[in-house]
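Reviewing the structure listed below.
All protein chains but one are shown in place.
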Amino acid sequence: MEVVVCVKRVPATAGKITLTEDEVDTKFLSFAVSPHEECAVEEAVRLVEAHGGSSTVLTLGPAEAADQLRDALAMGIGEAVLLETDGTEWDAVATARAISDAVSARREQGRGLDLLLFGNESADTGDFQVGVRVAHALDLPCVTGVKALQIADGRAVAKRQVGSGWEVFEVDLPAVLTIKEGINLPRYPSVPGRLRAKKKEIERIVPERRPAGPERLRLHLPPEQERGVQILGTGPEAAPKVVEILREIGVMAQ
Amino acid sequence: MILVFVEHEAGVPLATSLESLTLGRRLSKVMGLPLHASVAGDGARGVAGALGAYGASAVHAVEDPRIADYAPTAWARALAQVAEAGDARVALAAATDRGSEVMAHVAAIAGLPLAASCVAVAAGDPFVVTRQRFGGSLLEDARIDAGLKLLTVAPYAVPPEEVEPAVEPEIRTVAPDLMEGDLRVRLTGREAADDGRVSLSDARVVVGGGRGVGSADGFRSLEELAGLLGGAVGVSRAVTSLGWRPHAEQVGQTGARIAPDLYIACGISGAIQHMVGCKGAKRILAINTDAEAPIMAKADYAVVGDLRGVLAAVIEEIRRLGSS
Partner (left out) sequence: MSAPPKEANVVVIGAGIVGNCMAYQLALHGWKDIVLLDKGPLPNPGGSTGHASNFIFLVDHSKEMTDFTLDSVRQYEELGVFTRSGGIEVARTTERVQELKRRLASSRSWGIESELLSPDQVKELVPYVAADVILGGFHTPGVGVVDSLRAGTLMREKAQELGALTVVAGTEIVGIDVDGGHARGVRTREGDIRAETVVIACGIWSPRIARMAGASIPLTPAVHQMISVGPVPLFATTVGEIEYPIVRDMDTNMYERQHGGDLEVGSYAHRPILLDPDEIPSIEEAALSPTELPFTQEDFDLQMEQALELVPDILGDERVGIRYAINGLLSLTPDGAPILGETPEVKGLWSAAAIWIKEAPGIARTVAEWMTDGTPEIDPHGSDIARFYDHQRTAAHVRSRSAEGFNKTYGIVHPMEQWSSNRDVRLSPFNARERELGAVFFEAAGWERPYWYGSNEELLGEFGERVMPRDGEWESRWWSPVINAEHLAMRDHAGLVDLSAFTIFDVTGPGAPAFLQRVAVAQMDVPVGRVVYTSLLNAAGGIRADLTIMRLRPDAFRVVTGGHSGMVDRKWLIDHLPADGSAQLHDATSAWCTVGVWGPRARDVVGSVTDDDVSNEGFPFATCRPVTLGTVRALASRISYVGELGWEIYAPIEQGARLWDLLWEAGRPHGLVPVGIGAYAVTGRLEKSYRAHGNELDLEHDLVEAGMARPSVKDEDFVGRDAYLKQRSQEPIRRLCTLTVDDPTSSTGVKRYMMGREPIITGDGAPVLDAKGRRSYVTSAGSGPSLGAHLLMSYLPSEIATPGRKLAVEYFGERYPVTVAVAGSTPVFDPENARMKG
């Protein structure tokens, strides 16, 4: 089983986003990959643990994105590829092209490919499309929003969650899957994992940027919304209100 | 034309699709182009009537027995062919799982850019969309220069508006020209939700307990509530430190991170380290004696009062409704 998992370095925003003139102010922020991608990395590690083979993490981003590759290596991914940019933002079309070129090149070099994993969408730009575009470029089947996965006999059974149930898709390998958080609980890297990751070589490729749009004009913050708390009541008298809310949200068993 | 991909469930259009249709109609007005809808899947034809109320002058019903159930690439192929045949200027869908997926395939097939999760469109020259980043905590203005502009519409950004009077849409049957590869991904089955024990990461409801629960014994009622709601129990670090519950149940920075539909925070103050573990929760209900605890500012719903009393009453109420 040869698995390639693609991730994206994004600022880990938790509090209020602040902007510099034309960018997210990352002065106080760390960088990470989205939770979906973290799960995709975990899935790749588990697949190789279960089926043997090798895993590769790939990203397109600035030199600093090597940190995110090392995070994945620390979780147990075997190799890392950095499609190094100068830090300029790449649109989804250009990103997908660079990734599919890189994956094609690997296949031409005789590297196998069974699964190409993405997060369902990136945490920052939320384009919902890079995985699909890469699948088309490589002429591979693609299932998005995968929250459960079984691999057997060269086929993938991928499930996505709808409402209270599941939709099931079956595809032949190789395939592209975009993963959703919840498919697994990603491991935290261990100390030996961290130390191994530090020592690993990262393959660097400098792709050519060919922007296709949409073209970013400016960033701005949405008008602030007060998230007011609704007080349901005081003491046991609030119980009927609580249950009403439980029904409204749809978490009551009946 | 302006082409809107409409999703439906057994012939009833989804509310999110009606939002997209409403945005589509605004664009059709500004751009002076007809508004069409495209519908695929079993019962597509039956949706048409409902779309007239939102100004769709034509509904393209994709009818092909091979893709009567969901087949993202094939549905996208059909949509792309409708757009091409009708010389669509804008094609849009709701930014739902399917809408996003189908539009991504359309964009890949057509080799065009796609603006995802738009909340507003200024259909002038240039054609500028406002779209969400970081799940909506940041907005981006972006221009699209393609002849066919592709976009998805963020849910709840455009309230659906009916037209007066409703139009009678013309129904056009579409028999798509599918390629072999388009059929590789098809919905092949459906499963109901699994039974059995619910893990913290899967639970739709997590009943969380903090120091305010008071003792290891106090967790019985939390377990009972979680059982009734098919959920799981989570705890704060203080609770594991006190030895009341196993470390495996810890939610927070150093424990599990959860994303349930509802997090019921019982006697939890709302320390940052705990909150980062449950920030994925869609809704938070806090039950706390202190109306000024930080959890109250982070919750959607709150009950002020002694935990034991409130929980007992809620459990009783659920049982009463269940047995009636």
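Should a chain be cited, it is by its letter among A and B, assigned in written order, with residues numbered from 1 in that chain.
As a working rule, a residue touches a chain if its C-beta (ideal position, glycine included) is under 8 Å from a C-beta of that chain, and two chains touch if they have at least 3 such contacts.
Nothing here was measured: the structure is a model prediction, and the numbers come from that model.
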Just name the one of A:T20, A:S190 or A:Q230 that touches the chain not displayed here.
-> A:S190
Missing-chain contact among A:T13, A:S34, A:T85 or A:S100 belongs to A:T13
Consider the whole complex, including the chain that is not shown, and state which of B:V12, B:M179 or B:A248 touches that chain.
-> B:A248
Would you write out the residues of chain A that touch the absent chain, in ascending order?
-> 12-16, 18, 27-31, 67, 70, 187-195, 198
By the contact definition given up top, give the residues of chain B that touch the hidden chain.
-> 211, 237-238, 240-243, 246-248, 250, 253-255, 269-273, 276, 292-294, 297
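Here is the rule we use: only the chains that are shown with their structure count from here on.
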Of all residues in chain B, which touch chain A in the complex?
-> 70, 72-73, 95, 97, 100-101, 103-105, 107-109, 111, 113-117, 128-129, 131-146, 152, 181, 184-193, 199, 201-202, 204-205, 228-231, 256-257, 259, 261-262, 276, 279-280, 282-283, 285-286, 291, 296-297, 299-306, 309-310, 312-314, 316-318, 321-322
Chain A contacts chain B in the complex at 13-14, 17, 19, 24, 35, 91-93, 96, 121, 123-129, 131-133, 135-137, 139, 141-145, 159-160, 162, 164-172, 181-182, 185, 212-222, 227, 229-243, 245-246, 249-254
